[in-house]
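All protein chains but one are shown at their positions in the complex.
So, subunit A:
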Amino acid sequence: MELNVNTEKHGQPIQITPSGRQLIWQQMKKDRLAMGSFILLVSILLFVYSAAFVMDAEEVARINLRALHQPPSLEHWLGTDYGGRDVFGQLIIGTRNSFTISFCITLLTALIGLTTGLVAGYFGGVTDHVVMRIIDFIISLPTTMFIIVLVTIIPEFTIWSFILVMTLFYWTGKARLIRSKVLAERELDYVQASQTLGTPHWKIMFFQIFPNVSSIIIVNFILNLAGNIGLESALTYLGFGLPESTPSLGTLISYARNPDVLEHKWWVWLPASVMILVMMLSINFVGQAIKRATDARQRR
């Protein structure tokens, strides 16, 4: 009789420990709030980005004198503002703009902060001193005043100039955070081992140290994303952000500076405020779940 043994089944399981992605997924499943927030956030973003893609931005920004300050109706789902512009359309495009701005600022600051933080922390000594003094200098500048001045003197203020101005001032925090982590990490033997194995510095920085500090970067990235949405709105509300021609959540809320709008025409500013609240909260809940996944002590 022929013995038919399937040897493949007797092999060892290939991977026993859960990977980072699996850990995050586990945490999300355990935390219903984070799961709900995640689904809500993804659906909001999917809807906003696809709707804004279809929508005509110029049509939304066009002033319609026959429909000033109309309350919500079937034609204008969320009413119109003082220029007769559709608030719902502005909300969609505004959310897209605000989120894009926040995402780009977070991404750019993360990239710059990561590189400078890694370089300063890894090399230490003179390099560290020079980089840290530059960072100290930028931090000591009155940020808000500088942004206001830059916004005023830049002739054509667009989303991209806004992102660049913000990035210029906000990468320092990330660089400091990453440097502090790298300082601790580079003392470990595996870094010295890599050096004796002839691995070049840049490879040690980006392929050896970086994976070990990546968890804190991801958490910081997500929590900053929420913060930066507020940053844009706050500046625009004060009148130093984006112009009205580029709708954002901040421009919609800034209409509430008019007491009449604030008191009687809630449909202009309330949806944008709720949108900010919902997005910031859900990003934060998701961020907290990921934070727990990356730190074994906080895991549930």
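The working rule: a contact is a pair of C-beta atoms (placed from the backbone, for glycine too) under 8 Å apart; a residue touches a chain by one contact, two chains touch by 3 or more; residues count from 1.
Throughout what follows, contacts and distances are computed from a predicted model.
Undergrad: Name the absent chain by its UniProt protein name; which of "MoxR family ATPase", "ABC transporter ATP-binding protein", "Sulfite reduction-associated complex DsrMKJOP protein DsrK" or "Succinate dehydrogenase cytochrome b subunit" is it?
TA: UniProt protein name of the non-displayed chain: "ABC transporter ATP-binding protein".
Undergrad: Of the residues listed, A:36, A:71 or A:211, which one is in contact with the missing chain?
TA: A:211
Undergrad: Among A:39, A:68, A:111 or A:188, single out the residue that touches the unshown chain.
TA: Hidden-chain contact among the options goes to A:188.
Undergrad: Which subunit A residues touch the hidden chain?
TA: Where subunit A meets the chain not shown: residues 11-12, 14-17, 188-190, 192-200, 208, 211-212.
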